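One protein chain omitted, others in place.
Let's look at subunit A:
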Amino acid sequence: MGQAGSTVARPELAALGAWIDETPDAELRRRQQSAEATFRQLGITFAVYGDSDASERIIPFDIVPRVFLADEWARLSAGLVQRVEAINAFLVDIYGERKILDAGVLPPDLIFGNAQFRPEIAGIRPPHDIWAHICGIDLVRTGPDDFFVLEDNARTPSGVSYMLENREAMLRLCPELFRDFRVAAVDSYPDRLLETMKSVAPEGVAAPVCVVLTPGHYNSAYYEHSFLADSMGVELVEAADLVVDDDVVWMRTIAGRVKVDVIYRRIDDDYLDPLVFRPDSMLGVPGLIAAYAAGNVALINAPGNGIADDKAIYSYMPEIVRFYSGGEAKLPNVETWRCREPQALKYVLDNLKDVVVKLVDGSGGYGMLVGPTATKAEIETFRAALIAKPHRYIAQPTLALSTVPTLADAGLAPRHVDFRPFVLTGSKGVQVVPGGLTRVALKEGSLVVNSSQGGGTKDSFVLMDNGAARGQRQSQGQSQALRPELPLHHLPEEANGRPPPAGAE
């Protein structure tokens, strides 16, 4: 995965090139279609807001895997662990003693004026003081050793089912790749997640009962909710299945009430408990926050986490990491202009054509301006919005994002990618699952990887070694060393000077 535009070779992936060379295009396509047919059958669909036939869509799948070497992964993992530990420490602090504000690291109004800081749950201590049990950290790469965090997702990051289903499809359709590469398994994720959930059960619970709480089958990520519950072997429940009594959460079952100790909730804070948050919520469980405050149930992730992954806070993450870890952030941020600061705002307004502007509380690629591809009218709309409410926006420079080989209409071609690894935090520590969700912008030159905006996914191989291919293919790599990451096509020059992809969803 070389720097886009400079086409750095990755000789250690010669076997991948050989595999692509040897496998006819038509065969790759057939396999890809087979994978997509499976996904459709399984119902791995998603909804695009404002699209009437949304429920029919699947996220396109690309058959060519993306590869991380063992060394790369070790460096990434260390950075991810450090970052997620800092996110947890920040949440403990900001809803508790607020030492970071006393130290002057963050402007207090950034916290207290931010709707993501939830006064309703301030002072509550979640079991084991863990807030961000499941984090999805969105990364982009601009060079061999240049990974940047684009966005932290500490609320209810989605996409892990794609990591697992994509791998399953690859194992079935391209078994030879797993002979050639020593790929770390990801299928332990559900077990690790369940272990994480059990580890954060309230003190004194010997055999914790865990459930997944979904808003229901109309939710765009319902497949993932049911998939995770199923693969963990726990109940998938909706609000109506749960009842709070005496500050304890119970699940209604045909055999009577069962006490619930840990809830992996895939419902936003706003809808979690109508007595505390939005009173019109039909998705939530009345009394849930009382049970949580009483220490009788663990909520995964904790309510209030939005303050840690808010885009306005993001720009302070290097300082936050330094404050809690005592060292420099191993994974840097993308340079970010805080439009709330007059000088930054001026720069952004002067350079709207070249930057990406994001709403601090937007997600899914909505509420975003991608300067280089925007129309004049779009730019002027954002200019007016920025001037009216500058504190609602941040801006980032255009980046030369890495590309990886992807099966396009005309054959293999470079396409921009980002990456979301999943990090689990339980009472026994932090672990990074060796894999993740690679999102790929399928349109030529596009940097928007969001599934709602034409993005697809591909499998992400984390190698247990540094890529010296095994077996017979080793000898076929001789001509690959000087090629770019994708062996068949050179990378287009315009890869430089493009904006980073959109945010998470």
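Operating definition for what follows: a contact is a pair of C-beta atoms (placed from the backbone, for glycine too) under 8 Å apart; a residue touches a chain by one contact, two chains touch by 3 or more; residues count from 1.
Here is the rule we go by: contacts and distances are computed from a predicted model.
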item: Which of "ABC transporter ATP-binding protein", "Transglutaminase", "Acetolactate synthase" or "Outer membrane protein beta-barrel domain-containing protein" matches, in UniProt, the chain that is not displayed; value: "Transglutaminase"
item: Candidates A:V276, A:I300, A:C339 or A:L386 - the one touching the absent chain; value: A:V276
item: Residue of A:D21, A:E120 or A:E444 in touch with the missing chain, whole complex considered; value: A:E120
item: Listed residues A:A294, A:L349, A:I379 or A:M464, member touching the removed chain; value: A:A294
item: Contact footprint on subunit A, counting only the chain that is left out; value: 98, 108-109, 112-113, 115, 117-124, 243-247, 274-276, 279, 286-287, 290, 293-294
